[in-house]
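What you see is the complex with one protein chain gone and the rest in place.
After this line comes chain A, so read on.
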Amino acid sequence: MTDTMLAMIAEELERIAVEKGERLPLLTPDSRFLDGDLPIDSLDLATLLVVLEQRTGKDPFRAGFRQFTTVGELAALYTAAA
């Protein structure tokens, strides 16, 4: 289940990066979103969450902000969300 989410996150991040003319480095569960390593900014991260909600029907942030730093932590939030 988490693997499916990881693959979906990688796929959508790739799409966002390509639209900006950027290339995404190889993603791992430990890849950090806003650490400067990935070519994405806050708006791109916000876009990713919207797209993930569209695809999964889940919104782990419905009740507000929840802490996550890495790709793996975000995947776990979606896996745990009802």
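Heads up, the rule we're going with is that a residue touches a chain if its C-beta (ideal position, glycine included) is under 8 Å from a C-beta of that chain, and two chains touch if they have at least 3 such contacts; residues count from 1.
The rule is simple: contacts and distances are computed from a predicted model.
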Candidate names "Long-chain-fatty-acid--CoA ligase", "Beta-ketoacyl synthase-like N-terminal domain-containing protein", "PQQ-dependent sugar dehydrogenase" or "ABC transporter permease subunit"; UniProt protein name, chain not shown: "Long-chain-fatty-acid--CoA ligase"
Interface with the undisplayed chain - residues on chain A: 19, 32-36, 38-47, 49-51, 54, 61, 63-69
